[in-house]
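Here it is: the structure, laid out below.
The chains shown are only part of the set, and none of them has been moved.
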Amino acid sequence: MYPDTNAEYLQRLVPGALVVKGLNTLSAWVLLNGPLAGKQVFLCGDSAEAKQAVRELATRLGVSVLDRGSLSAAREVEDFPLQLFPEWRLPLCIATGLTAFFFFYLLIRDIIYAYVEQDKDISFRIMVSLANKVFPIVSLIMLSLCYLPGVMAAILQLYRGTKYSHFPDWLDRWMLCRKQLGLLALALAFLHVLYTFIIPIRYAVRHKLISTVVDEMKDNKSTPFYFDNTDAWATDSFFVLGIMGFFLYFLLGLTSLPSVGGSLSWREFTFVQSKLGHLTLIVCTAHGYIYGWNKFLKPSTYKWWTPPGYMLCLVVPSVVLVLKLLMVLPCVDRSLGRIRQGWERTGPEEGRASLRATTL
Amino acid sequence: MYPDTNAEYLQRLVPGALVVKGLNTLSAWVLLNGPLAGKQVFLCGDSAEAKQAVRELATRLGVSVLDRGSLSAAREVEDFPLQLFPEWRLPLCIATGLTAFFFFYLLIRDIIYAYVEQDKDISFRIMVSLANKVFPIVSLIMLSLCYLPGVMAAILQLYRGTKYSHFPDWLDRWMLCRKQLGLLALALAFLHVLYTFIIPIRYAVRHKLISTVVDEMKDNKSTPFYFDNTDAWATDSFFVLGIMGFFLYFLLGLTSLPSVGGSLSWREFTFVQSKLGHLTLIVCTAHGYIYGWNKFLKPSTYKWWTPPGYMLCLVVPSVVLVLKLLMVLPCVDRSLGRIRQGWERTGPEEGRASLRATTL
């Protein structure tokens, strides 16, 4: 059995006293120097009147108070200020794992391949070129991971024919960290944008540009550099899709700021997170597809029989978008709508009715 | 006559009950998974005590409560979660209309003109070059539309000689959507910035750069590329004004975040929105003027006798800035100051005094 918390110990020590635990999430520094307005504190205690008195005191300080129940919750309240981003742990693990995997995958495909097969040392590319491939890849995968559990939940509801049964535990936990997944994906997309903007001032890029011209002149061609209209369209579309994707991404991130999200109505929040979110996923996936539009069928793309990174990263988003497309087909959408309004498909297992009664 | 809302129906059904409508702006999902702190909910009901009880319950949940009056307001409260950005509708219409107009205007002037008169297919420019002209044009016009109603209100007050008469309805509605106008303008300016940063990595731009060098070499000049100091000053000033304009724009946008704006005092908020806002408008308008500094008098600028897009977009900001300049002239500023402190110019219409009494 756990030992008592200080608050519980105090309560037992002086039985007549009314002990209220709280405000411990505010540091002494903040209490002295403020501002307190907008901060959240927890309270717990066995006496309602005592809690009311402390609540009034806290409200007078400008903080908002959350009641966590009786004094037995003191441990949880005491642990809170010691937690370090608990809800970010899983998304951070996923991001780190994916980044490490794609870093080594592309290191082998790009740098080591060139060294072994062509005997060229292009290791300097690790710093910018390689990172600028890994970040967008992981970002797109994590963005699609935000929308995958929603589709899986819908499929589960369709299969079970009811909304009155709990999702598996892992799905619940996944759905609760979607915001953090999305924000990490946005951070990686932001890094991708910064990396892209410095491309033209890099030494290697300027060197290559100058070499191109000089080689061009050496060969003494009459039409030194043929302008390909298709290439111009393709690269410009690629950039525009990237910009639009990042812009939509950024809007999504903005609405996840507590003060912006809090000022939206429920329908507005749902609209932004669902409609705008799926649009972002579509635009970013198209950005990925157009990157490799003329490389999919070239054998030279598949070095050492491995597919390039952008192909791997398109798998999950494509699956999510296809499943989502199936979900909005009229017939599927209608069934799903009925289930979400409380309708149940009566099957052989009638026992579900009792489950429903308890859930309600 | 409208049918009753559920809340009113319930009240009539059980006359003795104290019905309070509210909390309907929180979804079941949010109620379960939180966080509730910072969310706003509405309450309405005929019994003050009942409302007080619900208010206390809601405050305990961490949400802030807005009283919307008696139960007859239930319809409004019920409609709220179904509204989708009502205050954004008008600004979005203006932005869409202006964007469509300038897109087709520049499409004709740039792409179709080149096709018809010079028989060149430069349609690939639609994706980036054209969009990067339309976005800043619409952004600047919308920024000036934020400050036009303020100037118009001042002129109206000067003309009427009093502040105690209502503005026309359209002016009131315009003034209420200034924030949304400004944020849309900021969004377009942000897109303009992103579009500008990718310019040097575009295929067409790099192609043109290489062609310039090769052509330069072919002609075998001794001074291959003359450095024009005026050009260097002009283009650098153009970029610096653009950067500074965007930076100030961004600061304006930051203070419109609910949590940042809420922490400013009234004088600070007025300072930022008025002084900083007009400075932004000046800098961005100068950015536009310097873009065409040496093109205004060239006949080749006026293709098919139409002025280029940036000239059209400078009209409204210039008018706003000239009017604002007139407003801060000492003599005008003094009259306006007196009017805003409650002074009235007594004219033939003495009936205005009664209006003042009622407004006070």
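Brief remarks on what is shown
The chains carry the letters A and B, assigned in the order they are written, with residues numbered from 1 in each.
Heads up, the rule we're going with is that contacts are C-beta pairs under 8 Å (C-beta built on N, C-alpha and C of every residue); 3 or more make two chains touch, one makes a residue touch a chain.
Just so it is clear, the structure is predicted and the values come from calculations on it, not from any experiment.
Counting all copies of the one sequence in the full complex of this file gives 3, of which 2 are shown in place.
Here is the rule we use: only the chains that are shown with their structure count from here on.
Taken in their complex, chain B has these residues touching chain A: 25-27, 30, 33, 35, 37-40, 60, 62, 80-85, 121, 123-124, 127-128, 131, 187, 190-191, 194-195, 197-198, 200-204, 206-207, 209-211, 213-214, 217, 257-259, 262-263.
Residues of chain A touching chain B in their complex: 35, 37-38, 40, 64-67, 176, 193, 196-197, 199-200, 209, 212-213, 216-217, 224-225, 227-229, 231-233, 235-237, 239-240, 243, 246-247, 250, 257-260, 262-263, 265-268, 270-271.
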